[in-house]
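A protein chain is absent from this complex, but the other protein chains hold their places.
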Amino acid sequence: MPGNCYVPISMTVDKIRTESDDRTLRTFDLSFRNKEQTFDYLPGQFCQLSILGRGEAPFGIASSPTEEGFLRFTVNRVGVVTTALHYLAQGETIGLRGPFGNHYPVEKFNGQNVLIVSGGFAFTTLRSLGVYMFAHRGDFADITVIYGARRPGLLLYCDELAEWEKRDDLHLHLTIDKDVAGWDKKVGFVPAVTEEVAPSPRNTWAVVCGPPVMIKYTLPVLLRLGFPPERIYTSLERRMKCGIGKCGRCNIGSKYVCTDGPVFSYAELQRLPEQF
Amino acid sequence: MSKVLRLDKKRLDEFVAALFSRYRLFGPVDSGGLMRFAEVESAGALRLDIANPDESAKGIFFPQTETLLTGNQGEVVPTQEPDRPIAVIGIRPCDARGLLMLDKVFGTGEHNDPYWTRRYRNALIVTMGCSTPRAGCFCNWLGSGPFSTEGSDIALTDIGDAILLEPRSEKGMDFLKGIPCEEASAADLRKAADIKERAESSMAGKVDVSSLKSALDRAWDSPLWDELTGKCLSCAACAYLCPTCHCFDIQDEKASGTNQCRRIRIWDSCMAPLFTKEASGHNPRPTGKERLRQRVMHKFNYFVDVYGEMACVGCGRCIRSCPVNLDIREVLVRFINAG
Amino acid sequence: MANVEQLLRDKVEELLKEKKVSCVIGHARGSTAFRSTPVFARSEADTDGLIFDITCGNNLAQYLRRCDRAQGDRVGIVAKGCDGRAVVQYVAEGQVKREDVLIIGVPCEGVLDHRKVRDRVQDRDVSRCRVDGETVVFEGKDFEVSMDRSDVLSDSCKRCRYPNPPVYDVFITEPVEAAPEKCGRQELEKFEELGASERWAFFEKEFAKCIRCYACRNACPMCYCEECFVDQSDPQWFGKSTDLSDTMLFHIVRALHTAGRCVECGACERACPLGINLSLLNQRVEREVRERFGYTPGLVPDQIPAMAAYNEEDKQEFIL
Partner (left out) sequence: MKERMDSTRSHQEHKADDKRAERTETRNSWQPRILAFLCNWCSYAGADLAGVSRIQYPPNIRAVRVPCSGRVNPIFILKCLQNGFDGVLVSGCHPGDCHYISGNYVARRKFAVLKTVLEFMGLEPGRVQFSWVSAGEGEKFAQVVTRVTEDVKRLGPARKLVKAVRSSDTKD
């Protein structure tokens, strides 16, 4: 049945990496079983990953379209599906539907400064955005990344972050909540660090992703610094089933997170009634 | 549209037989004392004389439980729909209109739903005008009526000894070409007009709902939500009987002791706590109040934003079956009055 | 009944005025004359709408657990026999404190099954419904239909042994007399005479109608689990489909969970939009609990519920 939006594409699990020291976060690199398959996406979009018999769940794409040969997802083990995903072994097959939703407005960022603010495992699609911007580095002015976690062991993509730190075209600020021995970078909550190191709002677009409490305290900081709501973007999460705006559960007001989002500007969110 | 035909009731079987010859036929049947829409095996099983069943006709095209895919770990096969298209007879104008609304959800947009589209877009919808609207019917509030023909391919009117058949679409006209029928006489048409007139005037006081959408735009923090939630049981009777409620869940099942799995789609209801509860335990709609608000807003506000009309056809099923008689008409009127 | 209504309103008004209660859960006229709808009277002005008559079929006890009230506030409840039994069972199960509830007993002679009425009046709008001895009269535009009370009474009411709340603080008029042999339990006995496969076929036919809307569960005063077993997802006990196996298991487990707790109000059956026979199973469980463990739920507030208790001498003829 061509064009059946419920039929997943078969993917092979090429690489599995445990990301966090508590082993609740695991990264999967997937490739198409049918090598001719193509897949166009942009940073910020998401896919539905599934194991038939266990279920399906949405995940933001952590790889960048500029990286060829794999799609990357980082999965936090919380429920039935994510636990089943954690039990996958290299070489096994899983289903993928997507890409779904909108993306970070990289076209608007053209020639502008970009500030990425992130906390915890919400960094996935922001990694995608970062890598995408590095690949088109000439299109963007200053790039600043603020990324925090409770402790060093919970930061995603550590090896890659170490590479990022060496770049001279990026301001990277890593922070943890409480100081631990051997940590030589920032200590403090993301909102406070943002207040301290954020660039001038002039010609700057902010992208904020993280746990609700982080977003709640970071948005006022950005507004205080002079970022207009139209230039602050965030990505929302909701329980989803279909991913295509039909199953009716991920709406906030008349906007569906799966089709109208998951990326929304703060200005858009202010117009929506419900909490996010 | 085209000329109205007259079918003597004695010849109804012929009409049904013609439907059988081309379609899988669904219609109202008596299933162990319960009237419901089901696939009909013979003309005799059809009950065109009964009131609109308590369950809507949406399940014909959007079954409560539907297997999307089957397979084992390696191989996934989508369920194949039988080639033979569906015809529905005896569906009321409200349900036919409800199907049109569902088609907006499932059949339009970037991703169309293949299961729905294949069934609905190839179907022949034969509606039966409502000569005696029931208590609780309020289709007239919503720009429709007991003899409305939206979403109908052939509209039937029972005039006593005969049934008038009016083609309402190319598909309907095409089908009627094969039915040897005389044209309805002027007297027949007058009779039908009378029945229609009587049915329309029998419906209880109509309320103008044109300001409802904007009233609800301002109603997010209304204290009315608390008041209404007080008695609502948060069951899904209203949603599951509703011809336009379409929210669903997708679940996987695995046969015990084998690798045989299936992915099913089942109706879901925004009134259930689990509907939006995330794996982390966080629930953006934590209490009955947020869930009731979602249901009312989805139908009478959000759906208008997205699809340009209210997702209600006024069939009155939720009113008749609500265990605590939480009457949606009263809810609407109160929001309209609250402005 | 008019008398009952006026006395009830006066009483509730007095209780609210004297601040004996902060809220009274009662019944008001529904959107059609043969139905009622729950109402929460919080001020004297709210008492005008209170009614009590043959249409008041909802079991109001469940609202006790969800009704907003400040610490120390007392909530009043208009209680038929079955509402009263549910309150008593709540007390026995530690769900509410006896002193937090003011039970306003009302004389109940059975309530209507609105589905039966709907069929009998052929879906017409009813503007007035009155009881005249053993006859119930329904009036609407251009029609008046009289029918035998027994034809439109809820089945559970025909079996009712406890028409008055077993415990109450005030009673409006006088308790009514129970007529236990009125209709007896022939339905159950007759059914038990059928063979096993016929019985199974009956339940398959009934539960095949189920659309899993959970109106039965949500209308039931005793189904108050924070998370019902059918809603649990990890582990998910039974599927969410309408496969017969899944729907039957839902109803079986619900019957087990209400064993020794069901107060036989019939709210589940009246709530079911498909008219499924839900009470047969409950009747059988009720009899088993009564005969085997000597327990009838909802009668004594400080008695430990049957399924939470045991007796060393319990019969065990079924154990190898």
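Going in written order, the chains are labelled A, B and C, and every chain counts its residues from 1.
The working rule: contacts are C-beta pairs under 8 Å (C-beta built on N, C-alpha and C of every residue); 3 or more make two chains touch, one makes a residue touch a chain.
Quick caveat: nothing in here was measured; it's all calculated off a predicted structure.
Note that the undisplayed chain, when the full complex is considered, contacts B, C.
Contact with the omitted chain, checked across C:D73, C:D119, C:D148 or C:E192, is made by C:E192. Across the interface with the omitted chain, chain C contributes residues 192, 195-203, 208, 229, 237-239, 241-246, 248-249, 252-253, 255-256, 259-260, 281, 284-285, 288-289, 292-293, 306-312, 314-316, 318-320. If you put the missing chain back, the residues of chain B touching it would be 38-39, 59, 63-67, 70, 75, 77, 79-82, 253-257, 260-262.
The rule we apply is simple: only the chains that are shown with their structure count from here on.
The chain with its CA mean position farthest from that of chain B is A. With B-C and A-C as the two chain pairs, more C-beta contacts join B-C.
Taking the mean of each chain's C-alpha atoms, the chain closest to the overall C-alpha centroid is B. Chain A and chain B have CA centres that are 40 Å apart. Chain B and chain C have Cα centroids lying 31 Å from one another.
Averaged C-alpha coordinates put the centre of chain A at 51 Å from the centre of chain C. Touching two or more other chains at once are residues 79-80 of chain A.
Shared interface positions of chain B, defined as residues touching 2 or more other chains, are 249, 251, 253. Looking at the complex, you find that chain C touches chain B at residues 30-32, 35-40, 58, 63, 67, 118, 122-126, 205, 209, 211-215, 217-219, 227, 231, 233, 239-243, 267, 270-271, 273-275. Within the complex, the chain B residues that touch chain A are 68-69, 71-74, 76, 78, 80, 105-106, 109-115, 220, 246-254, 259, 261, 263, 268, 270, 275-280, 282, 284, 290, 294, 297-298, 301-302, 305-306.
By the touch criterion stated above, chain A contacts chain C in their complex at residues 79-80.
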